[in-house]
Each structure stands twice: as structure tokens, then as C-alpha cells.
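Only a single protein chain was left out; the remaining protein chains are all shown in position.
Our next item is chain A:
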């Protein structure tokens, strides 16, 4: 109460104050409140639109941040919430929008917003994300569409059950001679696969918490949770996999985002806050990846820009020890490169730092590959509690007479940091996005020369230059008609005649700081103008006086 009163008297937007001081991730309604407040308080540079509603009836927001004619400047699309269980992704996207707008009080950000447009799609999985706040809390990525995940003709017939009544779904281990898991000798709270090649034997079956409702031998394989945004894209689409849908781009949110992105010809880069990471370490060029018709790897010039941007990312965020990721099929960030033809950067935004052994507690370095003990050590050092539940015996109807225990790590904990860390992460990632915007392709016309080639005949020579660090288009985008080329037009009057060189032409991509020289012979006198531009580079128009 005091807080609200203070902010009110100070005239500061309530939304910012409350988000900065929030104790946990935002619910759907809190999130909506933040989006609408941001626009309401900053109408000169923020425009919001609900692109569609999900099957669950939730809004998919697009926040446009920029000044002037936003569609005519290089744009960056920032996409969060590509996976619903990754609450941080949505927070980073919306948090960036909030911080950027707040920063517009400074000259440098105001200048940036005059040159660049940011399109923020903060949460692509609002149906799934809301499960974190639900009575039955579980890590969910699928939207509200009813699906038959196990393709048995029944829909949502085998979901999770909260067997230990703690309100969240964790893990369930069953003592069984055929079990493939054993207790991690370095940390008995975690289970690891036994390696028979090393003479290890398993003791436990491991499942997510629940009952085999449809008695098909599988646990919780077809519960609430339909189609996953990040599995429903057209690149490397995983046909008929659970969560992928019946065909690619079948869902409202996927279609609405893509329809909008295809309209936004000015977007040169897409930044995804999601599981894939090509910012901590860039994609490496592999000739095999581009050797076939269906390419699966980056073109070499695009890997170079990825490397350049990756350096900027690591510098801005200071992050290290990122775990290696390999993107799954049908994901969004790969789509943005391979099918949208734009520079695509993706980061989870946070991962569990490498923990150091607590020598006072006589801990030894962890040698077994297992994320859980590392997390638990780190959590202890940070004073984080409540993310691990001791294994507790329960009676399970599917395992009469067997020892069944429920417990283990909270699945959200490994990918979502405690909320108190979010603000710092937003600041770092805002720094990165601002730095990326400063690398945007920018077209200029330089070295303009006119010379008399004959009576009433002028030779015009000029250089079209990209003043930005990033190429005007990706290499992959050169081949896609959705990526516009640089159009160069000689705008003449009736008495003027272009006798050599093209009156209207399009140029292929110009690399970062690269250029291309053009010349024309024009018959006639007086003035003419030459305009060069493309949506991703902006345009430049010059006046020429014929000699």
C-alpha cells in the first residue's frame, strides 16, 4: 500500500514499480497488465496489438517500440515464451521492452529508437506458461488445444497426478529389479542411468509423478497440454511427435506470428529467448550443411556475423559456461534463419552456474555428468530453498506392494532462476539488444561523381555502402523473395534519358561495411534524383545536377 502511494505521488507508472519489486514471475493477467500499462504510459514510442488469441483464449501480444515511421527502418524481432515452462524467456522479452522504454529518457536510446524499430513478441506460450501458477503445477509447453499425444484415439486421458499433495509435479521412483536408474554416488538426492558397460546395475524405474490412467504402460503421456509453439514450425518439423501437432504451423499463435513477420520486411534479425543457444557460442560453418537442396547449416558469411554478434553478447552479458544446446525440430529460432531468411540469435538467458565445491563442507568436484547435484550445490550457496523435495514413500495403485517414492528436483528450477535474479538478467540482455541494434545494416550513398561525357551527356558514378556491421541481408535470404533486395532507382524528368546503366535495378546483399559502385550515362540537363534502399537497410536519396 505504501509502495503504491509513493509511486503515485512521484508520478511513476505503477506497472514498472510493481514489476521491479515483484517477488515472482508474472501470471498471465499480471503480464497483460504490464503490457497494456507500458503502452498506455508511453504512447509516443510504444504501440501494442493482440495478434490473435490462443486456443485457450489468451492474447498474443506484439509490442512495437520506435519513433516515426517504424516500418521503414531496420527492425529487430524479439520473441519470448517460445516454451511455456521457460518463464524467464517471456520475462526477458517484456523486461527488455520495459527497460528500453525507460531508457528512452537518455539521448542515446532516443537516437537509437529514431533509427531502429523493435518488435517484441513477449510470450508465445501463454496457455502453457500459466500452468506454473495453476493448482497443479507442472512444466508445460503445449497450448490449450486438446490433443491425442499418444495417438490412441483418446484425448488428454493420462495426465499428471499430484501424488504427494504438494501442489507440484516432480518425479516418482520405483524400486524394481529391471530399473535402469541408480542413485548418483556423488549426490544421493539425484538419480542417474546405470552404465552396464561399467558393471553398474540399476535399482529404480523413474517416471514423472502420476498414475497410468489409461493402463497402457506409459505414465502421464497424454495429459492437458496440446501443441507446442516451439515444435510446430516448418523447419525440420518433427512429424507426428507428441506436441508437434498434425502438421507444421497449425496453431493460431504460430500462424499469427509468422503472418506478421512476413509482413515486416524490415526485420533484419530475430532474437529468441528460448532453449537454443547460438550466442554463447556461434554456429560453426560446415560445408556438409549447405551441400544438399534442403540446407541444414548456415552459409559461411552468416556464421561470421553470428560469431561477431556472439562476441558482443558475451561481452555485454558477461555470461560463461553455457551448456551446449542442440535445437529440436520444428523450433522457432532455426525457422527464423532457415525459413524466414533473417539473422537469428537465441539464448536461454540464464543457466545454472558451475558450482564450486564447498571445501569447508568437504565437498569434492563433481565428475559425473548430472545437472542436479551442480544445481543443488549452487542453490545451497545462494540460499535457495524449496526447489528440491526429499524422496517420500507413497502408496501407488499401479505398483501394489512396491516401494514408490515421490520427490526430486522441481523441473522449473533448472531453467528459471529465482525471480530476484531476473532484473539483472534483463539489464544485461537489454545491453546486448541495444548493442545489436547499433550493428544494424544502414545504407548510404557515398563518393558521388558526375562528369561530362559529351554534349548534354553526363556520367554519374556513385557507391552504395552499408555503414552497419551486419550485412544488408543474410546469405540464405538472398534466395528468398520474402527478403527484399536493395532497389536503386534513377528518377528522371521527361527530358532526361538513361542511355547506359539501369534506370531501375535491384542489388544483392552488401556485407557489413561493404559497398557496390554503380554508374550511368544520362542524356539531358537539369536535376535528377537517385534513391537506393531496402526495408532492412533504410533508404537514401540524393540529388544530382547533370553537367
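Note that a residue touches a chain if its C-beta (ideal position, glycine included) is under 8 Å from a C-beta of that chain, and two chains touch if they have at least 3 such contacts; residues count from 1.
Rule of thumb we're sticking to: contacts and distances are computed from a predicted model.
**Student:** Hey, which one's the missing chain according to UniProt: "Peptidase M14", "assimilatory sulfite reductase (ferredoxin)", "Methionine import ATP-binding protein MetN" or "Oxidoreductase"?
**Tutor:** The record names the chain that does not appear here as "Peptidase M14".
**Student:** Out of A:153, A:177, A:199 or A:287, which is the one that touches the chain we can't see?
**Tutor:** A:153
**Student:** From the listed residues A:274, A:341 or A:468, report the one that touches the chain absent from this view.
**Tutor:** Of these options, the touching residue for the absent chain is A:341.
**Student:** Return the single residue from A:24, A:200 or A:246 that touches the missing chain.
**Tutor:** The missing chain is touched by A:246.
**Student:** Write the list of chain A residues that the hidden chain touches.
**Tutor:** Against the left-out chain, chain A lists 148, 151-153, 214-216, 234, 237, 239-240, 246-250, 255, 258-259, 262, 265, 293-295, 338-339, 341, 476, 479-485, 487, 502-506, 534-535.
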